[in-house]
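Mind looking over this structure? Questions follow.
What you see is the complex with one protein chain gone and the rest in place.
The chains carry the letters A, B, C and D, assigned in the order they are written, with residues numbered from 1 in each.
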Amino acid sequence: MNKQEANRKIVLQTEDLTMQFGGVVAVDHLTASVYEGEIVALIGPNGAGKTTAFNVITGVYTPTNGRVRLFGDVIAENKPRGKMKELYKGEDADAYSNRIVLKPHQITKLRVARTFQNIRLFKALSVFENVLIAHHTNLKAGVLRAAFHLNGHEEKMMAERSMELLRIVGLDHLADEISNNLPYGMQRRLEIARALATEPKLLLLDEPAAGMNPQETLDLMDFIGEIKDQFKLTIFMIEHHMNLVMGISDRIYVIDFGKQIAVGTPAEIQNNEAVINAYLGVAE
Amino acid sequence: MKKDFSKATRLILSLMAMVGIFFLLFWLEGQKSQYGMLISVMQKGVILSIAAVSMNLLTGFTGLFSLGQAGFMAIGAYVTGILTIPVDRVDSVYYVNGMSEGLKSFKETLAVLPSPVLVALALIAGGLVAAIFAGLVGIPVLRLKSDYLAIATLGFAEIIRAVIASPQLDKITNGSYGIKAIPGFDLGNGRGMLLIPFGVAFLCIGLIVLLIKSSYGRAFKAIREDDIAAEAMGIGLFKHKQLSFIISSFFTAISGGLLAMFMRSIESRAFQIILTYDILLIVVIGGIGSITGSVVGAFLVTFAKEWWLRFFDTPLTINGVQIPLLRQGFRMVVFSVLLMAIVLFYRKGLLGNTEFSWYGFLTWPSRFFKRKKPVSATPGEGGAGDE
Amino acid sequence: MSLLEIRDLKVNYGGIEALKGIDFAVEEGEIVTLIGANGAGKSTTLKSISGLVKASGGEIWYDGEKISGIDPQKVVAKGISLVPEGRRVFPNLTVRENLRIGAYLSKDSSAVEADFEKVYALFPRLKERHWQSAGTLSGGEQQMLAVGRGLMARPKILMMDEPSLGLAPLLVKDIFRTIKEINETGVTILLIEQNANAALKIAHRGYVMVTGNITLSGSGSDLLNDASVREAYLGTSAG
Amino acid sequence: MTFTTFIQHCLTGISLGGAYALIAIGYTMVYGILLLINFAHADIFMMAGYFMIFAMSSLPWFISIPVVIIVTIALGLAVEGAAYRPLRMAPRMSIMISAIGMSYLLQNLAIYLFSALPRAYPTIEPLKQNFKIGEVSASLVTFLTPVLTIVLVVLLMQLIKRTKIGMAMRAVSRDYDTSKLMGIKINRVIRFTFIIGSALAAIGSILYFTDRMSVTPFSGLMPGLKCFVAAVLGGIGSIPGAVIGGFFIGISETFLIAFGYSTFSDAFTFLLLIVILVIRPTGLLGETITEKV
Partner (left out) sequence: MKKFISVFLALIMVFGVVAIGSPATVEAADEKVIKIGVFEPVTGENGGGGFQELLGIRYGHELFPTVEIDGEEYQIELIEVDNKSDRTEAASAVQTLLAQNVSVVIGSYGSGVSIAAGELFNDAQVPAIAPSATNPQVTFDNDFYFRVCFLDPFQGSVMAQFAKEEGATKAAVITQLGDDYSAGLGNFFLRAFEEGGGEIVANEQFQTNQTDFKAILTNIKAVEPDVIFAPSSITTAPLLIKQARELGIEATIMAGDTWENQSIIDNAGAEAEGVCVSTFFDENDTDNPAAKDFVEGFKEFLNAEEEYLTKNGGDGVAAVSALGYDAYCVAVEAIKAANSTDSVAIRDALVDLVYEDGVTGSISFDENGDANKDMAYIKIVEDGTFKFLKTVTVGGDEAEADD
């Protein structure tokens, strides 16, 4: 860790994060930090446990062992319990004594938003509604006030902000379109816009460029840079398109079999023997 | 962009329609002797439409497949019934075991209220009791997935029925003897038999529509579309499912209360699974996810079942030839075959998940005839458009 | 004529074009490998050959017969087996039952017995554990079981979807050695791999896939030394 | 309660439980493979009751029984083909609605064909012979039901454990796609499941109705729901679980009625369901399956 990093605020930190399903260890003692304003990539071969790591961070899974901190506060902590105690294959089984489990929506309220590997839009709803819904998490009106439409100002603000976001991602002209009818690349953009509507500080992107052609990927790269600056985001992403990863990441974590095998700048990673072996296989 | 009239035009059209319906109802009420059947079927239709819309709020908008409708209707019906029986009829209704003293004196206190107020309070009380039950039941049940949820809520409805009919509660619910002498829809001057149920339905459905159009309604839809994404967008699954379940139960119970007033006498057996199935049928026929569909479906199903299709049940002889198949029970067979046909071949129901719009309604005839031409000109287009 | 020939194969998932029209061929007795990064469309290719995914365009020819569009059961019956990605053994069946079900279409029980012996000879570990339920096996053992199960159908072509996925390096070596052994018994092999080095080393020929297209093809050793293969994985903006 | 009375109640309960167990197997097997509550199963059971009435009106009992089993199987297959197969790929809710619709249709069809009036179930003489052991008195069917249930279940377990089709059923219940890759015809396996389920429902119906002597179009409704609960109780997908669940519900129901809580006999079953789903959703013998997001 260099000095420059030490002075910056840590947004996300995982400590010995381990996720084990039955006998299979998907994430193995992952200790990683993301600093404010960074774009950090998490890469690794297929099945390395990247998406699982994201799912633990966002509260979809409860970790088997380890801890996750967000802005210094613990959002998940656990140690192997019950049946897992015997099955557990990792170390430090007793280092984390608390059991803290936040639900995904609670974590979202702590300003973390995400996109999904296999696009999870609200398919039957319009583009506009998709974004509007994401504002719900910051809604102040209770159900009665909302049901009697007494929060007109709030609704209006939400609608305006949604249109604004759509304008930023360049989908405003398609606001009334059913989201499922959008082309693939636009669906990805919409998913990002929807995540932004929750007003996050940390944005997790799970393979944002999957299925995109090189040109679209380049556009996406610019786009991610833009929104990062505009919304003062910290970005943590999983990606396979190396052009994209190498092009915009500040730092890269590489994992294989759930374990971290390398961390560093893009240049460092591209010449790292372990990474090349992980991707291309061990050359004998 | 979807084509539609301006907001003002829509408002005027809606107001005109409402005034028109009001006068139609008012006029019909006056012709009771001549249109008795029509009135009675309309009453039942509008009452079921509330239950159907409430079910749709759960099933169509929140994606929760619950089969507990009959149970919540029973709660509403019983609470409304017990509170509205005239005090002087109580002894004759509870002739076997008598009514509990506490309840009776409570009723005597309530008796000072004018009857429309009492009825309104009773309906709301029924809704609230059901909502409380829904809140409690929701805690364990709403964690379950699709068919488990369905069967658990169905089971819950059966439990409600058993509790209502149980001898232990016979001083409150009159056990399994049911309750009679429930006042009907009456504003005091022989009026109200249509205006009251339609008025209540208008309020209830209106509220549900407003809810659906609010931010909470959108959150429900998000859960329906993709619960994982909804949660990731900060929508608490349990809280919102619970909310939807409670609200739906509230209105279902109001529908049950109205049903009690319509039937004038109720018993727990009236609230069997079959009632839930009937409401489900309405929702499916109308289109899961369409409020107007549920309303239209409620009237269509009730009219067809109670009236138009009755002739299927009576043997018919024309020119000395007995028409085959027509006899007792055939109506329901035709009905269930229709349901299956809709489920299998026409899964979206009448309105799919779209809503009634004046534009669509008024331009429908012209579109209907226009559409034929392009279809015949480019045969491929029709098929692609349907997907 | 090739044993298996893919002509202009296209597959759409919803609005996404997973395969944009690919052509390739597999000759009898070969090991052919499709390599490429995640999401390049490799698995989709195998799934559409085996009939699990319906192609939206193009044709698949096998042994002089068009097989695109027919049911998976029929594809298996014709002699094309797929060892699916992620092993997909039946966890509730025993090891032996998993193998037996691999020979589901076979009516000749003595032949099945003989095949059992062959598979057990190939993977002695499976024999030791044949009464264990497959869910209790380790990842490597499950992979052996999946391959063994594929062999039980006596395929002419065995298609393998990332057999090295999630296996420790030592086991990966074992698996590839076994693939070579299987090939030497006369089974044609179509192999999908991310582990390009290992795959190309045993393959006669290879194809490189990038986002639904085949961008490169050649013999295993040629590709192994081709710089553009590395690019396909690690990007062009290297350095 | 005297000991004799207790034993007599036990007999009634075990016999009822046996019939429940046979029906519950049908639910658990179909759920295991299709992930569908076959709501129509209860009505297939009810229809089997009517088939027996018609068969026995012209045939002796020993011919009627196989005839009824065959006709019931045909009905089960027809239901599968008409209501479930076309919706194999449809969303879960559509299939469930279709199942409910099918149940509704069968009930209404029964009302139409046989009227809602209860029909007397024919007496199968050998089954109705009265036995007296001390003070305890019951007909043969009461004793036979649990025994036959156990025998059939053991046979069924063997079928599923030892035969190829049994193996295929287990495979299909876990993984459609991989099963297809093995050359298994999914539809055929599903049909086979319905054949077994319907045959057991037919046998169950013969035992159940012989004991209860009358059939109405609604005869299946409550037993059906209870048997589904039995299947959930035992762990859905598990045949021994369904049997345990069936016996448990049959016995507890009988004792509830015996203690004067007949109003709650149905409610109890559903309460049990909710409690189980909350405490142990996998049931007594069910396996935990990790769900992947």
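By our rule, contacts are C-beta pairs under 8 Å (C-beta built on N, C-alpha and C of every residue); 3 or more make two chains touch, one makes a residue touch a chain.
Only a predicted model underlies this, so the values are computations on that prediction, with no experimental measurement involved.
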Which displayed chains the hidden chain touches across the whole complex: B, D
Residue of B:G155, B:G178, B:G234 or B:G289 in touch with the missing chain, whole complex considered: B:G178
Chain not shown: contacting residue from D:A48, D:I111, D:A168 or D:M182: D:I111
Selected residue (touches chain absent from view) among B:A165, B:L211 or B:L258: B:A165
Interface with the undisplayed chain - residues on chain B: 33-38, 40-41, 44, 89, 92, 95-96, 165, 167, 175-178, 180-182, 184, 262-270, 300, 303-304, 306-308, 328-329, 346, 350, 368, 371
Footprint left on chain D by the chain that the document does not show: 1-2, 4-5, 8-9, 12, 16, 111, 115-118, 120, 128, 130, 132, 135, 137-139, 211-214, 216, 218-219, 222, 254-255, 257-258, 260, 262-263, 265-266
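Throughout what follows, only the chains that are shown with their structure count from here on.
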Length of the line joining the C-alpha centres of chain C and chain D, rounded to whole Å: 43
Distance from the mean Cα position of chain C to that of chain B, given in whole angstrom: 55
Multi-chain contact sites of chain A, meaning residues that touch two or more partners: 22, 60
Shared interface positions of chain C, touching two or more other chains: none
List of chain C residues in touch with chain A within their complex: 14-16, 18, 37-39, 86, 135, 138-139, 162, 164-166, 168-169, 172, 193-199, 211, 230, 233-239
Complex contacts: residues of chain B adjacent to chain A: 1-2, 207, 210-211, 213-216, 218-219, 221-222, 225-226, 228-237, 243, 247, 353
Touching residues on chain B, where the partner in the complex is chain D: 59, 65, 140-141, 143-144, 146-148, 150-152, 154-156, 158-159, 161-163, 165-167, 176, 228, 273, 277, 280-281, 284, 288, 327-330, 332-333, 335-337, 339-340, 343-344, 347
